[in-house]
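Note that this is a trimmed complex: some chains were dropped, and none of the rest were shifted.
Every chain is named by a letter (A and B) in the order it is written, and numbering of its residues begins at 1.
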Amino acid sequence: MVDLTDLMDDEVFRAFASYATIIISKMMLMSATTAFYRMTRKVFANPEDCATLGKGENAKKYLRTDDRVERVRRAHLNDLENIVPFLGIGLLYSLSGPDPSTAILHFRVFVGARIYHTIAYLTPLPQPNRALGFLVGYAVTLSMAYRLLKSRLYL
Amino acid sequence: MVDLTDLMDDEVFRAFASYATIIISKMMLMSATTAFYRMTRKVFANPEDCATLGKGENAKKYLRTDDRVERVRRAHLNDLENIVPFLGIGLLYSLSGPDPSTAILHFRVFVGARIYHTIAYLTPLPQPNRALGFLVGYAVTLSMAYRLLKSRLYL
């Protein structure tokens, strides 16, 4: 049997595992935030979710949208759209034998940029704060994609 | 050339591959379910999708939303939001040398919880059935993240 823990002895891969786990956990917080606002603001998407709040028409009034909830949902979807590419490209890039300090710099900047993006989205901070968080994360992912394809392209 | 099939000789990794493939396939079923309801209920999001159902204003009436379709779409998005973290954290956790029986228990409970979540969402079952499915899957993913970071954190 192969000793898989060898993979975790690799500095870059282990750093990727740590940063990826941190940013995925941050993304998961968005689910909890949505649930928190839905319950404290009584704003639901499904009839069964507000069944205990009243009967018939009385419950139906809670099936509505709310600016705060929609904002968190947009931030969550933006996370998905940007963190999925980071996970896919970042994993493959980590396995392509990059320079450790360059690779770890990419991971750190990405994680910082996405945390900043979330803060800017939920506060909300005036633009271009959120745009900056988005663009930095986007550029980091493209930089990893470029380095990976330049050194390892095989079609 | 490295013999990659070695990786699949690892008990945990092979179990992760099986459970991940099963839960991703379940998620893909949501696309088929959405398409099924869109076609049987004649509810479309794009003008070109209902062009064969009539001309001009006659076709436009099929560009609408429907409770059943929206419910499947919400279940699908919730799957994405929860299965992406499971795939990312679960893969890295599988490679971090966990105890096999603990790891496989995590995978089994997650897959069971998400299948239960889908059943509860689409039936729909009264709450807290769906909330329970969501929370169990969420807790399993966080437990893997915690174990991974505790043993392998490298920033």
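One rule holds in what follows: contacts are C-beta pairs under 8 Å (C-beta built on N, C-alpha and C of every residue); 3 or more make two chains touch, one makes a residue touch a chain.
Just so it is clear, the structure is predicted and the values come from calculations on it, not from any experiment.
Taking the whole complex of the structure file rather than the 2 chains in place, the copy count of the single sequence reaches 3.
In the analysis below, only the chains that are shown with their structure count from here on.
Note: centroid distance chain A to chain B, computed from Cα atoms, is 16 Å.
Here chain B touches chain A in the complex through residues 6-7, 9-13, 71, 74, 77, 80-82, 84-85, 88-89, 91-92, 94-97, 124-127, 130, 134, 138, 141-142, 145, 148-149, 152-155, going by the rule given at the top. Chain A meets chain B in the complex at residues 1-5, 7-8, 11, 14-15, 17-22, 24-25, 27-28, 30-31, 45-49, 51-52, 76-77, 80, 83-84, 87, 91, 108.
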